[in-house]
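Missing here is one protein chain; the remaining ones are kept as they sit in the complex.
Letters A and B mark the chains in the order given here, with residues in each chain numbered from 1 onward.
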Amino acid sequence: MSLTVAARAVFVRELTLFARRKSDWANPLVFFLIVCSLFPFAIGSESEKLKLIGVGAVFVGALLAAMLTLPRLFDEDAKDGSLQHILLSREPLAALILARLAAVSVALALPLAIATPVFSLFYALPTDVALTLAVSVFIAVPTLVLIGAIASALLVSARGGAILTAVLVLPLTIPTLIFGAGAALKVLFGQSPAAELALQAAYLLFALALCPLAAAAALRISTD
Amino acid sequence: MLELNKVVIERGGRALFAPLSFSAAGGVLVRVAGVNGAGKTTLLRALAGLTSVESGTIHWLRKVSPHKNSRTSIFIGHSNGMKDALTARETWAYNEGVDGNFVTDAEIEAALHKMGVASLIDRRVGTLSQGQKKRVALSRLFSSSAANAAWLLDEPFVALDAATQILLAQHVSAALARGALVVLTSHQAIDIVAERVLEIELTPWKRGDA
Partner (left out) sequence: MARTEQQSNDRFAGRWFWRFASPAQFYPVAGMIEKICWGLALVLAAVGLYIGFFRAPTDATQGEVYRVIYIHVPAAWMAMIVYLAMAFWCAIGLAFGTRLSFMMSHALAPTGAIMAAVALWTGALWGRPTWGTYWVWDARLTSTLILLFLYIGYIALAAAFDDKKKGDRASALIALVGAVNVPIIYFSVQWWNTLHQGASVRPGSSSMATVMLTAMMIMTFAFWAYCVAVAMNRVRTQIIERERGAQWLGSGKGIKP
């Protein structure tokens, strides 16, 4: 199967790049840490107050950290010319983009999800809440990457990349934000997070079906 | 066989050159000339399928190839399309892999050897000089997938030393003799042996001139 070969080549290359350029995933992690540590300075250090805003602060922090890498998703490849390889491939562009986003999701979601319970300590969150939060971050980051791919692909040839990406992407991540943070809040109040996590996963699946196609169309438009 | 019929390409609402029509069969060297900004690179990108045309048609007519997956064309542009953090070997494996081709280490080594850069195979591209990068990029023309494709070469001789320029010219000549179609833009006068040469001059054009 030549498509499997192609998708594998794209996936392996992306992970190799992440392995070589550690700042690509380490910088978002550091950003995440700093954002998480800022909130207590702004709202005070009583643990009851912190507990209530902790879920939201950590979740939004993780989303913003993942956002940082979006403008570079296609832009960098367009600048050094290596984008042409997937554009000229005989294999369907959407499938190759999916392979690439899968690699990016793994490289971003894993570190962020692992860091989530640790940074949750700042907010005195109970262990079960922190772990639920890690799960929902692990679902949210790929969703964000999928949606962000469309914006990033469109902005390959436009001005004002980073900020415009945020303007385009963040409104569309509201569902995953609501369900993801909602799941952790449910646990905080002693209820089951199953419904929220299921809805969050459903949104991820929806993005999985739609976004690679839209990103492929976007890339064709902007590199034309 | 390549056929262009009244091709107009626009950039920012402005037509780059007068409507272009020509056809070239295998074994023909198409030399695209024109001043800077005449649209040589854009024309090559359009031939590769990276840029759409405003009007007119580009047709690639090809004989049925023995390899069902063989490419129509290989495009090597100004930018080498390589990632600094990857080695030459990985770059090769990716470029072929993304097309669905398996490529053996022996093939990569042989191709790099022909361009005189076999020793750089496991060096990261970022550590190479401009000329070395160009050689790694051009070594793709020695791949088995390039053997049956048309070549679209945008200023291939830039940054190469004299000996390598001659080497490349010989390789292009051999491909032409084998019946490959080569479209080339170059400001340098390098001797390429070709039975048939088609000179295309791109001239600036304003709509309504004709």
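One rule holds in what follows: a residue touches a chain if its C-beta (ideal position, glycine included) is under 8 Å from a C-beta of that chain, and two chains touch if they have at least 3 such contacts.
What you are looking at is a predicted structure, and each value in this text was computed from that prediction instead of being measured.
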| item | value |
| --- | --- |
| Candidates A:Leu50, A:Leu83, A:Leu154 or A:Ala184 - the one touching the absent chain | A:Leu154 |
| Contact set of chain A toward the excluded chain (per top definition) | 150-151, 154-155, 157-160, 164, 167-168, 170-172, 174-175, 178-179, 182, 199, 203, 206, 210, 214, 217-218, 221-222, 224 |
| Residues from chain B at the interface with the omitted partner, ascending | 11-13, 52, 54-55, 207 |
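Keep this in mind: only the chains that are shown with their structure count from here on.
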| item | value |
| --- | --- |
| Chain A and chain B: spacing of chain centres that average the CA atoms, whole Å | 37 |
| Complex interface listing, chain A residues touching chain B | 2-3, 5-6, 8-10, 12-13, 16-17, 20-21, 79-91, 96, 223-224 |
| Residue numbers on chain B that touch chain A, as the complex places them | 48-52, 69, 71, 75, 77-86, 90, 93-102, 124 |
